[in-house]
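Taken from a larger complex, these chains appear in their original positions, while the remainder are omitted.
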Amino acid sequence: MNATPLRIIATGGTFDKCYAPIDGSLGFSESCVPALVGESRLQPAPEIEVLMLVDSLDMTPAQRQSLVAACQAAPESQLVIIHGTDTLVESAAAIAASAPEKTIVLTGAMVPARFDASDARFNLGFAIAAARVLPAGVWVAIHGLIQRWDQVRKNRAAGAFEAL
Amino acid sequence: MNATPLRIIATGGTFDKCYAPIDGSLGFSESCVPALVGESRLQPAPEIEVLMLVDSLDMTPAQRQSLVAACQAAPESQLVIIHGTDTLVESAAAIAASAPEKTIVLTGAMVPARFDASDARFNLGFAIAAARVLPAGVWVAIHGLIQRWDQVRKNRAAGAFEAL
């Protein structure tokens, strides 16, 4: 079950935020996904596509469509998407509407990978295993929870995903 | 697929090694697994059982049997075992010989969780997703590879697991 190639598509979100020392804000510069994939010693190495680096609350309809298009264009049958958590389910719905015949797993993080005690590396591994094993469809995999995209929502007050 | 309770059994290995400042060696003191599980924001929280903390090359037959017994005794149907990589497959074989009707996934790390650029958090997430999704049996899940215990070996020269 490991011969199938895997692609990771990074879109930003908390997972990939950096600290900007001059103004003290959190933003984006370079994706940390290639470094995390290197640390994780993945064999074979997946394709990594840094499609955009945005806060998911700022993702425009055009950007969301470009994500759908990237999923369609990918030659791999297993895709993991790193996404901001606030509109992750909305993007999952858009991807599902395109009826992909691939296993597409969306994940993200509540604490940036570059910060102490981040959930990013765990969620990356969690989502990749889900993509390796689950059948075709659009899935959300984060914090130990694995659900079809239409069976999950983010509880913003709790900062957690929950099954419907 | 998330209602089933999960148990993590820690046995040590590189995953859980600490640095001992007085003599400059790597050894064991306290398991880092509870802290990593906390960071990972798992909902619901899994059971964590720190069964032993040993280098897997030093695991005695009696210790290996205690691991088999812990798998049998666990009330959960999904088990993740943190294990040193050198004899991980040997322990997997011993567990498989007890014919468990559970999904048991063994993982480990090549770089300690407390060191920079560790694969530990990734592998923890990777193994937990495998335990969530795979059918009953004994599996090895590490570095993007998921195999039945008798279809994998560690290539020590490469420091990597490979499918048979």
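A and B are the chain letters, set down in written order, and residue numbers restart from 1 in every chain.
Assume contacts are C-beta pairs under 8 Å (C-beta built on N, C-alpha and C of every residue); 3 or more make two chains touch, one makes a residue touch a chain.
Here the structure is a predicted model, which is why all the values come from computation and not from measurement.
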item: Where 2 copies are displayed, count of copies in the complete assembly; value: 4
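The criterion applied here is as follows: only the chains that are shown with their structure count from here on.
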item: Superposition of chain A upon chain B: rotation angle, C-alpha, nearest 5 degrees; value: 180
item: Distance between chain centroids, defined by C-alpha means - chain A, chain B (Å); value: 25
item: Chain A-facing residues of chain B, complex; value: 1-2, 6, 36, 38-44, 46, 110-111, 117-119, 121-130, 132-134, 141, 143-147, 160-163
